[in-house]
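With one protein chain held back, the other chains of the complex are shown just where they sit.
Entry: chain A
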Amino acid sequence: MTDTVTQPAAVANSAPDTMAWDSGLRRMMMIYLPLGCFVLILLFPFYWMAITAFKPNAELMNFRDHNPFWITSPTLAHIKHLLFETSYPRWLKTTMLVAIGSTTLSLFASTLAAYAIERLRFRGSPYVGLGIYLAYLVPPSILFIPLATVVVQFGLFDSPLALILVYPTFLVPFCTWLLIGYFKSIPYELEECALVDGATRLQILRRITLPLAVPGLISAGIFSFTLSWNEFIYALAFIQSGANKTVPVAILTELVTGDVYQWGALMAGSLLGSLPVAIFYSLFVDYYVSSLTGAVKE
């Protein structure tokens, strides 16, 4: 519906020969103004999060005397409280461990699977690919209760290892699909040449296909890392002890105490918890966008 809103001015003077839509004011109203609103709204919660993290409590709870959009006397008290009086560093470490572990595991599994499906081509390989893809459509909300019992059966309850093993269920389908697309774009002739020269399949994978698929591996890695960093429901259901929690779960369950919320500390925790993914993302943003769009086009 709003789609129509973007165009009404053009409908008003639909004389096709007037190329006036490129005129400055029109462009301003039609593109920059709405774009500005979008950016403002999309970024405001982060600004609010950041500014709250550095505000002293007095300013936080008093909008009459202090302009809420700015800080008059910034403080590091919230961050200090977080780093030295809670187990925040420990949660960060656990989250990092889980994210790196599950990313490595799923990259390993999905590279091999994608190679087998796309390059070893056997009867039924498209169906295996489809099956793995369908696994992506099974949402964690349906799985977490039975998975909790499975995790208990394996004796992994309350252990970060459980998360490392479970996260690939949603990482592998995505990475496999992404890597199949990448392998497809590598000319088959290169592998044929190597086969003629007497290379084994594994040598081809290691020396020819993988080096050429590095951009794909990087995209898959970034995706897996951010997805496992952000994962919540499994971490909430499978981890009980305060020390082993991941950042998103710990902030919500350990820092939210009583009826008076420590908004400064909460926002500082959210900010610090978001920073690693945000930095990681900004380093590889082009890979990220291209893999996101590439995966959709597939």
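The working rule: a contact is a pair of C-beta atoms (placed from the backbone, for glycine too) under 8 Å apart; a residue touches a chain by one contact, two chains touch by 3 or more; residues count from 1.
FYI, contacts and distances are computed from a predicted model.
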*For the chain omitted from this view, which of "Alpha-E domain-containing protein", "Extracellular solute-binding protein", "Xanthine dehydrogenase family protein subunit M" or "ABC transporter permease" is its UniProt protein name?*
"ABC transporter permease"
*asked:* From the list A:74, A:126 or A:211, pick the residue that touches the absent chain.
replied: A:211
*Among A:23, A:185 or A:200, which residue is in contact with the omitted chain in the full complex?*
A:200
_chain A residues that touch the omitted chain in the full complex_ = 1-8, 10-11, 14, 16, 21, 31-32, 34-35, 38-39, 41-43, 45-46, 48-49, 52, 60-61, 63-64, 68, 105-106, 108-110, 112-113, 115-117, 120, 122, 128, 132, 135, 137-150, 165-166, 168-169, 172-173, 176, 190, 193-194, 197-203, 207-208, 211-212, 226, 229-230, 232-233, 236-237, 247-249, 251-252, 263, 266-267, 269-270, 273-274, 277-278, 281-282, 285-286, 288-289, 292-294, 296-297
